[in-house]
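Here you go, one structure.
Every protein chain except one is present and positioned as in the full complex.
Per-chain numbering from 1; labels A and B assigned in written order.
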Amino acid sequence: MRRPDLHRNQKIAAYLFVSPAVIFYSLFFVFSVVFSLYISFKRWDMLVSPFTEAKWVGLENYRYLLAEDELFRKVMKNTLVYAFGSVGLAVSTALVLAFVMSRLKGAAVFRTLYFLPAVTTVVAIANVWRYLLDKNNGVINALLSSMGLPRQPFLESPEQAMATVLLVALWSGMGGAILIFSAGLQGIPEELYEAGRIDGAGTLQEFRHLTLPLLRPTILFVMVTSFIGGLQAFALPLIMTGGGPVDSTRVLAQYMYETAFQNMRMGRASAMVFLLFVIILIVTLIQLRVFRRGGVESY
Amino acid sequence: MRRFAGSIAAVLSVLLLLAGCGTKPAASPAPASEAPKAEAPKAPTPVVLRVATHWGEGFQDKLEPYLHEYTKLNQHVTFKYESVPFDEYLKKVQVSHTSGDAPDIYHVYSLWGVQLSRSKVIAETPPNISTLVKDQYTPAAVGGVTIDGKVWGIPTEINNYMLIYNKRLLKEAGFDNPPKTWEEVYTVAKAVTKKKADGSYEQAGIAFLKGWDSAVVHPWMALLLTEGGQFLSADNQTVRFNSAEGLSALDFQVRLIKEGITDPSLNGLGMFPTGQLGMIIMAPWWEDTLKKAMGDSFQDVGVAPVPVGKSGKPATVAYSWFWGVSNLSKNKDEAWKFLQWLNTAQQEGTKGGRMGQYLVSVGIIPGRKDDLEAFPDQLNDVFTKPFIDAFAHTVAEPNIPQGQEAKTALMREIENAWFDKKTPAEALKAAEEQFTKILKEAN
Partner (left out) sequence: MVRFWTAIRYGFIGTGALLMMVPFFEMILGSLKTIAEMVAIPMVWIPRTPQWDHYTEVVRMIPMFKLYKNSVIVSSTVTVLVLATSSMAGLALAKYQFKGRDTIFKLLLSTLMFPQFIFLIPVYFLLKRVPYAGGNDLLGIGGSGLLQTYWALILPFACSAFGIFLMRQFILTIPDDLLAAARIDGAGEFRMFLQVILPLLGPPLATLAIFTFIGTWNEFIWAMVITTSAQDLMTIPVGIQLLRGNLDPLRVAGLMRAALTIAVVPMLIVFMALQRYYVRGITMTGLKG
């Protein structure tokens, strides 16, 4: 691809074109990562002392989080449950729906309807679901009660809250996955299905032996992106439950936010983010491996 | 190449145009032509005081008239009122300070006083204000604003905790009087609690609120005190709540929960006004909300001392708030002048100040001695009087560094015990460890 007529002008133009992005990422990204890492070794409250004078504590922040902080362990567990839960729910539900919708007239309309929550602000999603789930005045409990079933506390119960939030996350995130799966399904040539039908394959078999294998790269893609998204969940659990009851829905992002801006422990909060980053890094490395093996173009 | 540079310049100028929107958004306009103009050459420069509180709608509309009144008296001073829900309020104070552009006046929770004063978020009071506070306010109120031996603001409200009960529900269950001891609480609560066929509560005898640090920690602290226990050592350096007394207070709550007499998931704040809750330990500021929500049935509401434990001695806990001035404020003098007027200037025909009047109008007990005498109608009513009477044996919540963080940790452990995630002993031990770590770290 090397072009022989590489003018100096073009080279300068190239650098100028790319420079806003490079400057932006050096300022906001490189600086942020380095600065965060640096203060994660310090005790800094951002209020008084310039951060250079803040006390250097070495690995103390990391040690405290990993060895001493019971809440961090709980929060980490919640975060992983949330991430795995949202991946499992989103992928399975969206896959089934996309499959049922595929090659159906008017499917585009349905896909749009399923996608509406994705363009809705999370503040609306979380608050409206709180009303729907309310024990006394909520629609869902009114339905349960009219069917003669006991009212459920949902967000008020440490046992049910996380599952409830996950279902709402499914509601709000499923549309995107359906779109991606639908695109993947459209990419499967019709002839393959016809060949299958001549062989007398039933719908279920068709799904298992034809659709699933061909869709594997897409499925992996959705799994990994929603896993990384799930690890960073913040606003939905925060607004729905505030992290409660008894921290059963408190996730890492909320804990980090409170540690930084309520307790003014910038160092400890930064250390938390780096621990989260390590997890995401591991997942991404696995992703890259699996993707390559699955024959997906490098992404 | 020149053309290229020209195009870049064009883009840059577009960006600069866009930069126009980067200017500061219009703040509330200063009073326009009302202020005296050229004829009064020595007119003071206009000042906008930004006042931040956690008092939202319903409280705010009663406070704001005083701000307008002050502007009428001092035309160069106008106000910008910033209200933030309590949950977000400490973040607001601290983040505003770090941003470098903070409100001039904060309403501050005493529990936060240590960290806010040590990190120089709030300014020290000028000598005249310190003297005034020491002279005019009750000892409990002065205690709330005194940190490291200095006064950091003007006290406002003092809230202590009492047993608020529904007379009608208790009577229906066969009790003419509120319970005086923990054992009586148990009996009454058990008798009042009624459940539906599906196990949900039709009405509950007593409720413990969850998820709100004060509402969780303070009632438990009151029980701890009536059992004869101590929260911290007198110098606030050593944890004392992990004791036999602390444990028996927590055991008592857990026992009520385990026997199905109450449930920490109950929405006590919602159930009481609708007549579905017999008893709750709460603070006097709730009066206004209850009156509005209950209408005529407010007459069923009774207030009694916190039931006592083994010690048999009445006791309860209080927390307080105060007005402070931001260390970043460029108008500290004007801010203190205004606060002095708001809190202590006498109104015609009464000894009471404006702040005192505002506080009693929303059901809150003021910390200023004159105010306590000036509003007998509001302060001697059946709801508020018991709270005031109880001041004799009220213990103030200690002001400690990272107070909010420590208190949240304690709330978390109490809830762990309520929800059976830990035994009460384990929970208190964990809370003690976290408290101790925070106290040590600050020294």
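As a working rule, contacts are C-beta pairs under 8 Å (C-beta built on N, C-alpha and C of every residue); 3 or more make two chains touch, one makes a residue touch a chain.
This is a predicted model, so every value here is computed, not measured.
Of the candidate positions A:Ser86, A:Thr218 or A:Thr241, contact with the hidden chain is made by A:Thr218.
Listed for chain B, the residues touching the missing chain in the whole complex are 1, 3-4, 7-8, 11, 18, 21-27, 54, 56-58, 82-88, 91-92, 95-96, 98-102, 270, 289, 292-293. For chain A, the residues touching the absent chain in the complete assembly are 1-3, 6, 9-11, 13-15, 17-18, 20-22, 24-25, 27-29, 31-33, 35-36, 39, 46, 51, 97, 100-101, 104, 107-108, 110-125, 127-129, 131-132, 136-137, 139, 142, 146, 171, 176-177, 179-180, 182-184, 203, 218, 221-222, 225-226, 228-229, 231-232, 234-235, 239, 253, 256-257, 260-261, 266, 269-270, 273-274, 276-277, 280-281, 284, 299.
Here, only the chains that are shown with their structure count from here on.
Listed in rising order, the residues of chain A touching chain B in the complex are 9, 12-13, 16, 45-48, 70-71, 135-136, 150-151, 153, 156-158, 242, 244-247, 261-264.
Per the touch definition, chain B reaches chain A in the complex via residues 1, 4, 8, 87, 90-91, 94-95, 97-98, 115, 119-121, 198-200, 210-211, 264-265, 267, 270, 402, 404-405, 412, 415-416, 418-419, 421, 430.
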